[in-house]
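Only one protein chain is missing; all other protein chains are in place.
Chains: A, B and C, in written order; residue numbering restarts at 1 for each.
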Amino acid sequence: MEATQTDFRLAYLLHLADNAVVLGQRNAQWCGHGPAIEEDLAMANISLDLIGQARLLYQLVAQSLGEGVTEDTLAYFRDDTEFRNYTLLELPHHGPLVGYAITDLDYATTLVRNFLYSALMVLRWEALQQSSDPELAAIAAKSLKETRYHLRHARDWMLRLGDGTAESQARMQAALEHLMPYTQEFWSESEVEAAAAASGLGVEMGSLRAAWDALLDQTLAEATLRRPSASGYLTRGKQGLHSEHLGFLLAEMQCLARAHPGAQW
Amino acid sequence: MEATQTDFRLAYLLHLADNAVVLGQRNAQWCGHGPAIEEDLAMANISLDLIGQARLLYQLVAQSLGEGVTEDTLAYFRDDTEFRNYTLLELPHHGPLVGYAITDLDYATTLVRNFLYSALMVLRWEALQQSSDPELAAIAAKSLKETRYHLRHARDWMLRLGDGTAESQARMQAALEHLMPYTQEFWSESEVEAAAAASGLGVEMGSLRAAWDALLDQTLAEATLRRPSASGYLTRGKQGLHSEHLGFLLAEMQCLARAHPGAQW
Amino acid sequence: AERLQRFQERIDADGRIEPQDWMPEAYRRTLVRQISQHAHSEIVGMLPEGNWISRAPSLKRKAILIAKVQDEGGHGQYLYSAAETLGAERADLIDALHSGRAKYSSIFNYPTLNWADVGVIGWLVDGAAISNQIPLCRCSYGPYARAMIRICKEESFHQRQGYEALLVMMRGTPAQRHMVQDSVNRWWWKCLAMFGPPDADSLHSEQSMRWGIKRISNDELRQKFIDATVPQAQVLGITLPDPELKWNPERGHYDHGPIDWDEFWSTVNGKGPCNQQRLATRVKAHQNGQWLRDAALAHARKQQQRALKEAA
Partner (left out) sequence: AERLQRFQERIDADGRIEPQDWMPEAYRRTLVRQISQHAHSEIVGMLPEGNWISRAPSLKRKAILIAKVQDEGGHGQYLYSAAETLGAERADLIDALHSGRAKYSSIFNYPTLNWADVGVIGWLVDGAAISNQIPLCRCSYGPYARAMIRICKEESFHQRQGYEALLVMMRGTPAQRHMVQDSVNRWWWKCLAMFGPPDADSLHSEQSMRWGIKRISNDELRQKFIDATVPQAQVLGITLPDPELKWNPERGHYDHGPIDWDEFWSTVNGKGPCNQQRLATRVKAHQNGQWLRDAALAHARKQQQRALKEAA
């Protein structure tokens, strides 16, 4: 019983941490390549927040695991199949292409993803402030403030670019069509989430859905964008079944740390 | 004396092998993304030849080193600073951009590089057939045949694309301007090459220069392309001082092998 | 009517129809559809395996993989040529693929997630493809039959290579064995679905049988594949992910559990994990290559005009 308790707690925290580190890694790719200096700074800021959140969450897990496990062991020495992030967050910053395609970054994809995810996380962190785990509740309170900023940033751009030029609207709509099916994973059942919700550690995701839908609909209306159907393949990144993209992301992220096992930095 | 003999022999063979494996890795990136199916096949073919050459050369080195060293130890478990390839060959398939830029592949860059390098290697393998090292001479004979095909492929495209449309000519000329300065490294002195040439193992690179120049000039004239000056920064990849690009190339190439040290495949 | 009778007689006598022969329009259309779909599958099929070329864990395996993916491109090429003998234009066929009108084998809409997938695709996916294709070597249309003979030979080689790579991994570290098992778990059911829906639900089969384009039923081919694969899995030391899989001495065949046809049809109808990315990658490669193909054409025209001028 005790073991199971720990199991789903750690799995739940890892899911939250992996989400943050993977999106943080992705968003940091814009550093030096953004469409305006202000956006380089904004994206760096969002990345920093996410990596900060990931660190706090990994540290909680590391404490529980003991035996020399650190935040870095968890970020750098687990393989892709051990990661529990939403598939949405590992996708590159462009439309649908195979894992080893190399192509220009598209800021529309970046902004739409940040909107879809931060809209969810504002609601989730809000709820997690009442988590039965006081340490998670504290992280939630801190992350909520940061995520509200991420949401505002993404939402502002949704409005400006949706209702900007014909080109910007087309780009935003295309990004939305591409990414929307991945949001199904937010609402799919997972044993870990169910157990976490039942125990009071986590939150019942279904309870956030109406608010998320409303936020999305209202933003899209203002942005003069159409809401695409979210149907299509149901991804399962949070259960460890990822896309072809995560392997490449982690290969780059982990290469140096793994070349020097045991080294301190 | 004997030790030095071995040192420069191994260093020379590694230089040749690293050239082949790095360009082979680069050219294989086109697989599935080429401008026509025929080009996917041609580039795969060139890659295969280069990787085959690298294997033979690494095997020679591994034999000399003994102690369980294999071709794969040399390709997968050396760091970027230990690689001795020309910088030209590690550049991505696009114009000058920083190491962590992500952008579309440009086939013009690919073809111009293959031309500049295979023009050199046809001459070099030809000469190395007379190497005092019979094993290297045998590899040279085999590689010469392959490289002649690589040169013909690249040269045909230089002519067609140089004297094709205005756009294709501009793309080829731009690729030429970008890559030409890197060819200076072909002619710069290195101790290893000097020692190899002196001993009869290698070839005096200066002795190939007039023929390379003539081949280039004649091809450019036919292709209605201008020969840019080759001045600019003198790269030193063959001495282990690389660009920002090699680290990324090797991180991806080596990630799986390094995640499973000691495994057989 | 007389021509049609001669045509059917030739087929019934196991003769070959050649490009210059008369053939019914529907026969021609069916063949163009099937051959081009097969060609598209070879081209799209380069992508899942191409995904691992840059990360192949040894130079030998890298070379084998590149050669294999190259062979697939080659198969695509001569299948397009076979379709061209029926009057189809390659540009039209490719356009049909890119616009979503033509299909390709749905198996390539699944991702390759670890290195063992390369071996498993060789062993199981190519294995299933060969089972499907061997009967086509006796297909009534000559150019297609001859292309299939060559393709089947090369595919069998790939299948043995794939299996051999898995044998080496299964003799390796626990992590390597785990990769193989994980990969088989993901691909096994998809491969069984490759033989198509149960005979009872199959649309085109009957007419194709009569025309000598299809010669063995889906269920029969699937059973043969399972019977051949189970002992190979045992030698390998992996578990096929079907608790109902067991030898039935009465039938003289292995019984197996039910295939999830909903999942299969969902993927066929565009909702698989990689449908969009596979197609978009091909479209993008084609678009990015436009300037080169245009220039090659322009150069050829210039050359021609120069030749004409010199001749004049």
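Please note the rule applied: a contact is a pair of C-beta atoms (placed from the backbone, for glycine too) under 8 Å apart; a residue touches a chain by one contact, two chains touch by 3 or more.
Bear in mind that the values here come from a model prediction, so they are computed numbers and not experimental data.
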Touching partners, among the displayed chains, of the absent chain: A, B
Using the touch definition up top, pick the residue from A:R9, A:H33 or A:R113 that touches the left-out chain. A:H33
Sole touch to the unshown chain from B:E38, B:D213 or B:E244: residue B:E244
Residue positions on subunit A contacting the omitted chain are 21, 25, 28-29, 31-41, 44-45, 47-48, 51-52, 54-55, 58, 71-72, 75-76, 104-105, 107, 159-161, 163-165, 167-168, 171, 252-253, 255-257, 260, 262-265
Of the residues in subunit B, which ones touch the absent chain? 80-81, 95-101, 103, 178, 231-233, 235, 241-244, 247, 251
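Here, only the chains that are shown with their structure count from here on.
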Between subunit A and subunit C, what's the gap in Å when you average each chain's C-alpha atoms? 37
Nearest whole angstrom, what separates the Cα centre of subunit A from the Cα centre of subunit B? 40
Touching at least 2 other chains, the residues of subunit A are 98, 100-101, 103, 251
Tell me, which residues of subunit C touch at least two other chains? 47, 50, 53-55, 281, 284
